[in-house]
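Missing here is one protein chain; the remaining ones are kept as they sit in the complex.
As written, the chains take the letters A, B, C and D, and residue 1 is the first residue of each chain.
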Amino acid sequence: MNSGRLYKLQHFIPWTRKKIYYLIVISAIPTALYYFLDLKWLAIPWVPVALVGTATAFIAGFRNTQTYNRLWEARQIWGAIVNNSRAWGIMVKDMVRDTDASIEKALHQELIYRHFAWLTALRFQLRESRGWENVKTRSYNREYLKYYKVPEWESDLSEELKKYMNDVELANIIKKKNKAAQILALQSARLRSLNEHGKISDLNYVEIQALLKELYDQQGKNERIKNFPYPRQFASINVMFVYLLSIVLPLGFLSEFSKIGTNCVWLTIPVSVVVGWVFFTLEQIGESTENPFEGNANDVPITSMSRAIEIDLRDMLGEENLPEPLVANNNNILM
Amino acid sequence: MNSGRLYKLQHFIPWTRKKIYYLIVISAIPTALYYFLDLKWLAIPWVPVALVGTATAFIAGFRNTQTYNRLWEARQIWGAIVNNSRAWGIMVKDMVRDTDASIEKALHQELIYRHFAWLTALRFQLRESRGWENVKTRSYNREYLKYYKVPEWESDLSEELKKYMNDVELANIIKKKNKAAQILALQSARLRSLNEHGKISDLNYVEIQALLKELYDQQGKNERIKNFPYPRQFASINVMFVYLLSIVLPLGFLSEFSKIGTNCVWLTIPVSVVVGWVFFTLEQIGESTENPFEGNANDVPITSMSRAIEIDLRDMLGEENLPEPLVANNNNILM
Amino acid sequence: MNSGRLYKLQHFIPWTRKKIYYLIVISAIPTALYYFLDLKWLAIPWVPVALVGTATAFIAGFRNTQTYNRLWEARQIWGAIVNNSRAWGIMVKDMVRDTDASIEKALHQELIYRHFAWLTALRFQLRESRGWENVKTRSYNREYLKYYKVPEWESDLSEELKKYMNDVELANIIKKKNKAAQILALQSARLRSLNEHGKISDLNYVEIQALLKELYDQQGKNERIKNFPYPRQFASINVMFVYLLSIVLPLGFLSEFSKIGTNCVWLTIPVSVVVGWVFFTLEQIGESTENPFEGNANDVPITSMSRAIEIDLRDMLGEENLPEPLVANNNNILM
Amino acid sequence: MNSGRLYKLQHFIPWTRKKIYYLIVISAIPTALYYFLDLKWLAIPWVPVALVGTATAFIAGFRNTQTYNRLWEARQIWGAIVNNSRAWGIMVKDMVRDTDASIEKALHQELIYRHFAWLTALRFQLRESRGWENVKTRSYNREYLKYYKVPEWESDLSEELKKYMNDVELANIIKKKNKAAQILALQSARLRSLNEHGKISDLNYVEIQALLKELYDQQGKNERIKNFPYPRQFASINVMFVYLLSIVLPLGFLSEFSKIGTNCVWLTIPVSVVVGWVFFTLEQIGESTENPFEGNANDVPITSMSRAIEIDLRDMLGEENLPEPLVANNNNILM
Partner (left out) sequence: MNSGRLYKLQHFIPWTRKKIYYLIVISAIPTALYYFLDLKWLAIPWVPVALVGTATAFIAGFRNTQTYNRLWEARQIWGAIVNNSRAWGIMVKDMVRDTDASIEKALHQELIYRHFAWLTALRFQLRESRGWENVKTRSYNREYLKYYKVPEWESDLSEELKKYMNDVELANIIKKKNKAAQILALQSARLRSLNEHGKISDLNYVEIQALLKELYDQQGKNERIKNFPYPRQFASINVMFVYLLSIVLPLGFLSEFSKIGTNCVWLTIPVSVVVGWVFFTLEQIGESTENPFEGNANDVPITSMSRAIEIDLRDMLGEENLPEPLVANNNNILM
């Protein structure tokens, strides 16, 4: 997530520079042909260009709406994870009861730390790569990776989980296909055992168990956004229409500028680049927003949110040495 | 679901080629009449064409929004099925209790395998055909079926169900009208019996039963999308307006190109084809998205999601020989 | 509901023919005045027409979005009725318990058949007429009634209810203002009595009672859509703007066609009819979608859905002579 | 709520007549200056007008969407009040139990009548006036008040409440700041007492109490729409842009009509009035929809809905002398 006021222009222009080069070439070719070879028919009337432009604007607007919705829903899900984590905190602390205060404290810590394990496994799963994601396959995004680091790509899941689980459990979990899902199953098994031993009353057991179900909901919603891309048929026509528009734009401008004067046709190039850049930028912004867990600068900041949850819950447990919250780096990127 | 970066152009152009042929013909006719027979009145002014174009863009934008919503809701429902299936796993495992570990294990397995039976019956029901669906009635879609296989069309429901149910139950279920709904009724009857025999406490019984109600919700939502098409009155005007636009487009272009020069009117044909293709492609993309369970390349991948659920739940049961997840084929199609 | 691929053109054109006649007249008048009486000032510039056209397209797009939402929400509510009906089935069957199997069976049947009575009363209430509905007041809709029958207009509520309730209850219910609401109150009174006699445990009683509350929710949502029309102020401006557009359209076209040649002004008539027809059709489609329970060909198919619920629940009861599902008629209309 | 087919034109035109007078003046001034004083520069090119028109159409479309949503949400909330009122009816009747039938009946009546008191207090609160509301501050709306009456402005809250509460309670409630909220608190206190005296079982008590919480939700949602206007910054720019458009419209038309002929510039006035009227009407319709509880002809009909709830619940209690439902008046207005 960018947490500054606006993106810096000195980041933005280089990030879109390949499209600018392309637009210069694609508008220079017909202009030169028109000017030097006098191919008059290249200057088509404006109206077909306007129609293609309108259709492209519709499609681009639609895409931006949907990718924004994906991002915002992803943030809502993580908001719900925050809320349910805090609820997990108070329900564990006040519903898991033992006459011996130190045993009770140990139980509370165990259940809350295993929750941190779930958060950790989940965020590592979300930051894996998918075939339709852009952060590693697009040169401009790879390049932009110099401005920030993705914590889940820098460290090892086992190492991270070790802080929150004992070795037996860890060895068992690490073999599982979907680690986060199986950690919640572990929590459930533990709650059953506490219920059977009378440390959670029957009524309270039902409530805490229901919270596990909600955590499965949140995990599943994350996986839905992670595993189901913005439909590729829509993404494909968006790309096709923008490229088509970039091809017909200079043809339409040629006819407009040629009305002013022969030399003015060269203005076709800068104007095509400016107008085309508007549409390519819309497209590239949409592309870089559609996968909110891919390790992009526009990602939902799941690492720092997980840290914030850890702080809140350890504060609830009364711990003293709380970790520091993660903050944005010098480029205002917060992961 | 297409899980690649974008659709390949060598798939896309052939998929829309009939519309291209049509556009060539429909624009060549008035152009030829204008050129050879000098029917000047065929070249109508641009403004009525622009108004029809705007109205068509509105309608097409509206349709794409709604079909996207249908697809996305279908995926959300299946996401909820994943979540509830995992919840089913932990609730069965930790709320169905027996002092004898092997009896308990058998009960868990029975209830979880019957859940797989429900998933199987449901996905077979969803992949049946409906009168308004397009995958089998449209030649370009039939043709595209060479790029992937629909698993539910290749195998037999009874065979598949046999893996998860005993023969008596299977014989009973196979006679029912709505098999999936009756499998859940079987689950409910089983839960009652377990409750009556004290293997599920009264409080826990209420919770598991509530989960069955949620599964009925998800099944019903699937059936809603399956059985209630995108309203045919809206689909009909979309088709009518696009065809109407394709007829008036070349007439409007004729007048624009004739202003440049007599021979330039032949440019009407390529330009009409390009602009018309934009609108026909929008329409065809919408059509191929509106039924997310028809066996289309853009379907929600319910077969592989069912498999993923099976893996997760059998992993929870502690089984060793887990089936492999389904992956996309060479054309990036995942069913 | 139309369950075919698309509306047939031989149905569609006659359905909108009055608007076509009107458009011919409204465009012929200024054209004739211009041509014969040389009233040049009738040919106004295009720009004001374009602005009115844009505003009308916005309003028409807005209306179609909202009427689609009304239809889709109506279908969602009926989907929820299907889900809750199935849940009613399993909860009655597995929570209403008696040691005597035949008494139990009779209780189950009574409660489930009374549910069919509720469905019947509800669908009769929904198919009554309201002042703002169009199916009986618009000649083109009345005419279209030859293509299908509305079952609730062909039969008698008392007769239908007799199948599901005993005579005492029926006599009592038939006097009530809101019959469906009072049938659910009957169900509630029955559940209380069963709870007091120990045939539903206290915990289970709370769950089944909660389901009745949900059925009230669904009934109330149906009544909301039935009794609260698409706001008449918005419907009114839609109609006014379309008619206004139909008046200014030929004036704008006159000036455009007169630039081509004097005789070409007669082209104003066909072009005005085509463009005006696009907007009138949008308006008429919107109108025929906005009330999803009025007995229109585009209604939610509540009769066949009620039948489907009856089949599923009687299948659950183990009955043998199940009724046949309702299917679409020859014109693809399913009610 | 207007429950007719459409607004009558003889109501509509007078309702917007002040805007028409304004438009005549604002377009006559530049036209006269242009014609008589030959101020040619007043005739500006069309393109800036078109851009302002497009931006205004966007803003007006946005506003109509949001005000429609406010109205529709208000109706949804009242639909939920209907549903919860019926649920209140069956839950009170079947969960508040006494061995003495007449005591039980009295208890049921007391709790249900106090619910009517809540509905009454709520609708009086909702029909109070706010600083941003339009029904009393706009002359055209004040004028329109001759076509209907707002029942809450014609009667006295104390008188109305007397029908449903005893004098002690009434005297207590009438002193409270938020009467509706405190009536629900009274219900809650009564339920507690009934629970303590064993007339509501512990399990059932929790369920009924939860319904009170839902009624607070509905009340609070009503208050949200009542007390939080459509944001004034958006309302302000809407008004400013429409007035700005009305000023530049005739300037743009001047240049278009002057191309036809000198005398034709006078056509600027009728055309400006027609086009400007479209935008002012959109604005005025939006304004009159944005506050659904202000006593406007487009209000949610909360008086008649409250009456309908009273009828249903007294029918449930088995009363005989039910009040009549409220119906629309001669002008089709239902409050």
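Just so we're on the same page, a contact is a pair of C-beta atoms (placed from the backbone, for glycine too) under 8 Å apart; a residue touches a chain by one contact, two chains touch by 3 or more.
As the structure is a prediction and not an experimental result, all values here were calculated from the model.
Novice: Pick out which of A:Pro30, A:Pro48 or A:Gly252 touches the chain that's been left out of the picture.
Specialist: A:Gly252
Novice: Out of D:Tyr35, D:Trp132, D:Tyr147 or D:Trp266, which residue would touch the omitted chain in the full complex?
Specialist: Final answer for the missing-chain contact: D:Trp132.
Novice: Considering the whole complex rather than only what is displayed, give the residues of chain A touching the chain that is not shown.
Specialist: 1-7, 12, 46, 49-50, 53-54, 57, 60-61, 64-65, 68, 71, 75-76, 79-80, 82-83, 86-87, 89-91, 93-95, 97, 201, 203-204, 207, 252-253, 256-257, 259-261, 264, 267, 271, 274-275, 278-279, 281-282, 285, 288-289, 298, 300, 311-312, 315-316, 322, 325, 328, 332
Novice: In the complete complex, which positions of chain D touch the hidden chain?
Specialist: 40-41, 43-45, 47-48, 50-52, 54-55, 58-59, 62, 66, 130-132, 137, 176-178, 181-182, 184-185, 188-189, 191-192, 196, 202-203, 205-206, 209-210, 212-213, 216-217, 219-221, 223-224, 228-229, 231-237, 239-241, 244, 248, 255
Note that only the chains that are shown with their structure count from here on.
Novice: Can you list every chain that touches chain B and also touches chain C?
Specialist: Expected: no chain.
Novice: Quick check for you: after a Cα superposition of chain C on chain D, what is the rotation angle, between 0 and 180°, in steps of 5?
Specialist: Rounded to 5 degrees, the superposing rotation is 70 degrees.
Novice: Find the chain most remote from chain B, comparing centres computed as mean CA coordinates.
Specialist: Computed centres place D farthest from chain B.
Novice: What whole-number Å value describes the gap between the mean CA coordinates of chain A and chain D?
Specialist: So the centroids are 40 Å from each other.
Novice: Multi-chain contacts in chain B: which residues touch at least two other chains?
Specialist: If we look for residues of chain B contacting two or more partner chains, we find 50, 54, 203.
Novice: Chain touch graph shape: choose line, ring, star, complete or other and state it.
Specialist: Here the contact pattern is a line, an open path with two ends.
Novice: Can you name every chain pair that touches?
Specialist: Here the touching chain pairs work out to A-B, B-C, C-D.
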